[in-house]
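Left out: one protein chain. Kept in place: all the others.
Showing subunit A:
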Amino acid sequence: MISFICHGSMPLLLVIPIAVGVIAILIVICLIARTRVTVMHLRATLIKQMEATRQAESKSMSKSNAFAQASHDVRASLAGVIGLIDISYDEVSPGSELEKNLKQLEACTKDLMGFLNCILDTSKVEAGKMPLQEEEFDLAQLLEDVVDLYHPVAMRKGVDVILDPNDGTVLKHSLVKGDRGKLKQILSNLLSNAVKFTDDGHISVRAWVQKPSLEKLILVSTGNSWWKRLMCSSCKKNDRESGDEAVNEFRQNPNSAEFVFEVDDTGKGIPKEMRKSVFENYIQVKETAQGQEGTGLGLGIVQSLVRLMGGDIKIMDKDMGERGTCFRFNVFLAPFDAGATKPLEEDLEAGGYGVAHHLGLTIHANSPGLSFHSSSTRQVRSPKPEGSPVVLLIQNEERRRTCQSYMERLGIEVLVPSQWKDLPIILKKVQMKIINNAYHSSSGKSDRSWRIERFSKSASCSKSRGRVRGVSLSSLDGADHILPVCKSPGHKNQAGFVLLIVDASAGPFQEIFMAVTEFRTEFRKLIPSTRCKVVWLDKPTMRSIDQRAINGKLDPDDIIMSKPFHGTRLLQVIRLLPEFGGFLQRRPSKQVKERPVQNAEATKPLAEETGSTRREKPLGGKRALVVDDSEIMRKLAQCNLSNLGATVQLCENGKEALQLIREGIDEQRESGVSDIHRPYDYILMDCQMPTMDGYEATRKIRKEEKRYGIYMPIIALTAHSSGTEVKKIFEAGMDFHIEKPANGARLMKAITEIQSRGGGA
C-alpha cells in the first residue's frame, strides 16, 4: 500500500518544477522575442539615421562643391574686372581724376577677392587655424586708404572721418611686414560699424607704436614655461590657449613691434554691460540694408583676427560727457627698414628740426633688432618764433585739433581761428608778427620777440578783438596778450613765408575769400619779400568754391584740395614750408599740386578770348556809347564793356546819341579847349531803332565829326549778316559790324580789328 502512495505523489512532485520550468522558458522566449522586436526596431532606426546622416553629408558636400564652383565663377569675373582695370591704366592720363578712381577701383576688387577667400575660410577662422600671410606693405598708406574709402560715405551723413597723425610714430615705421589683408579687414569692419552708428560728429582713426611693456620684456627674457602658465591662468577663456601660443610667439620675436590702433567715434556708444557680449555674439551687430563694405564678419571675427595677429581688442572708456565708442586693438608687426626711412619722413628730418630726435625715438638702422626708447611724455617743442607761421582754418573741431597738434609737434607755429569770423584778426596778427620779425632782424639784436597765443576759446578771442583792432606797431608793446619770449640771436629771416590753410566750407566763401585776398594784397605791399601761399580745402562732392563769384581772381599758386586733409596730403602741405624743403618757386612741383586750379583754367579760354587778364583791362580809360532801343541789349552791352574797363553811356535811339555827342563837344568848347577831341572812343550802334535808326544816326554823326576833325569808330549791332545789310552798314559810315547778341568776345574782336586798322587808340 505504501509503495502505491509513493508512486502516486511522485509525478505531482515532478510536475510543479517542470511546469515552473516550462513557464520560465516561455517567459524567456517571450522576452527574447520582445528584444528581437526592439532590436529590429533599433536596427531600423539606426539604418534610417545612417541614411539621414549620409544624405546630410552628401548635401553639405554638394553645397561646398556648388560654393566652390560659384566662387570659382565669381573669382573668374573678378579677375576679369582686375584685368580690365589694368588695361585701362594704359589709356588714362597720369595724375588725372580718372586714374585716381581706377586706383580705388583696383583696391576695391582686390578687397573683394580677399573677402571671397575669407568666406570660404570662415570655418578656419573660427577654429583659429587661419594662416597669416606675410607681405611687406606701407602701414601709413593702408590707414589712409581705409580712411579715405569711408570718408565720402560718412560725409554724406555729415560725419567727418579723420586720420589722426598722433605722434607720428607710425609714419616713422610705416614699412612693415605682416598680413595686410586681415589688418585692412579689421579696420574696415570697425570703420564701417562706426559710420553706421554715428550720425554726427566725427570718427578718428589713430595709430602709434607702443613701447614694450614690462611684462612683455620679462616674457622675452625668461621665456619660462611656468611663467607662461602664470600668465595663462589669468586668462578667462579656454580658447585663448591656441591664441596664446601665437601671442607669445609674437612677443618673443625681437623683430616685431606692437602697433596700437584706435577707432574713435562720437556715435551711439555701447553700454558697459554689452561690451563683452558684442565680441562674443557676433550676430549682434547687424548689417543694415545699406550693404556696406562689411564682409559680414562680426566683431567676433575681428577679435579672432586680432588675436591671431598677436594682440587683443577692447572698448576703451571715454571721458565723462564724451559720447561714442572707442575701439582699441593692438597687433604685432615686423617693421623693416629698407635701408633708410621713407623719403617723405627724410625730408621732414632734413629740415633741421630733427623730429625723430625730439620725439625721443632712436632707430638703429640696418640692425635686426629695434630698440625703442620712446618717452611716455611726448615732448612738444615750443614753436620757434622765426619759423614760418601757419594759419589753420578748419571747420571740424577734431580735425583742427589733430592737425594743429601734429604740426606743433613738428615745431611749426600754428595759429587757429576757432571760427571763420576770427580769421581777419588772426591774419592781422600774422602780419604784425612778420613785420616785427623783419623789423627786428634788420636791427640785429633785440630782447623781444613775439610768441602769439593760439586762440582756442572764443572767450579769449572776444577779449583780444578789442585790442587788435586799430592797433599799430608801436602800441604792441603794451599788449599783454602777447608774451615776450627770449629769442635766439642771429637768426636769419631772409625770405619769409606764410601758409594759410583754409577750409572753404568754414563759412560764407565770399567773405573768407575777401579776407584772404585783402590780407594778401596788404602783405605784398608791406613786406614784398615774404611769400604767402594759400591752400583751399574743399569737399569733393559739393564744391564750396564758387568760381563765378571770384571769377579768376584766384592766384595760380593757390592749391585747391578736394580730398580730406590728412595723411599724405597733410604731409605734402607741410612740405610746402621752407623749413621742410618747400621751395619759394612760382609754380609748385607736380607732386604737390592737387588740382592745379582747374576751374580757373576753364575760365581762361574766355579770358583769352576777351583778351582781359586779371591785371590789364583792354578798354581801360576808354569811353563807350551804347545806342540800342532794347533795354536788355543795353544792359548786356554795359556789363560787357565795363568788364573790359570802359566807362559806358547808354541811350535809346539815334536821336539821343546825336544829342549826347553834340553835348560832349559843346562842353569842351565852353571850357575853352582849343583842340576838340572826340567825346567817345567807341560807339555801339543798333541798326533798327525807332525815331532815328542806326544808319541815319551814323550819317549825322559823321557830319558832326567832320566839323571838328574827330573820328569815332562805330560798331554796328545787327541781327542780319547778309550782303545787303552789311553794304548798308558800310555805306552809312560804320566801321564794323557785330552779330547780335553782342558778347565780350565779339566786342573785343571788333575793337582789335579797328585798332589794327589804325582807327582806334
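Keep this in mind: contacts are C-beta pairs under 8 Å (C-beta built on N, C-alpha and C of every residue); 3 or more make two chains touch, one makes a residue touch a chain; residues count from 1.
Please note the rule applied: contacts and distances are computed from a predicted model.
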Protein name (UniProt record) of the chain left out of view, among "Histidine-containing phosphotransfer protein", "Protein phosphatase", "Set1 complex component swd1" or "Glutathione S-transferase"
"Histidine-containing phosphotransfer protein"
Given A:Met633, A:Met685 or A:Met734, the correct residue touching the omitted chain is A:Met633
Residue, one of A:Asn255, A:Thr568 or A:Gln688, that touches the chain absent here:
A:Gln688
Among A:Lys211, A:Arg399 or A:Lys740, which one touches the chain that has been omitted from the display?
A:Lys740
Among the options A:Phe279, A:Tyr406, A:Phe509 or A:Phe565, which residue touches the chain absent from this view?
A:Phe509
Spell out, residue by residue, where the missing chain touches subunit A.
158, 508-510, 539, 541-549, 551, 599, 602-603, 606, 630-633, 635-636, 639-640, 643, 688, 719, 740-741, 743-744
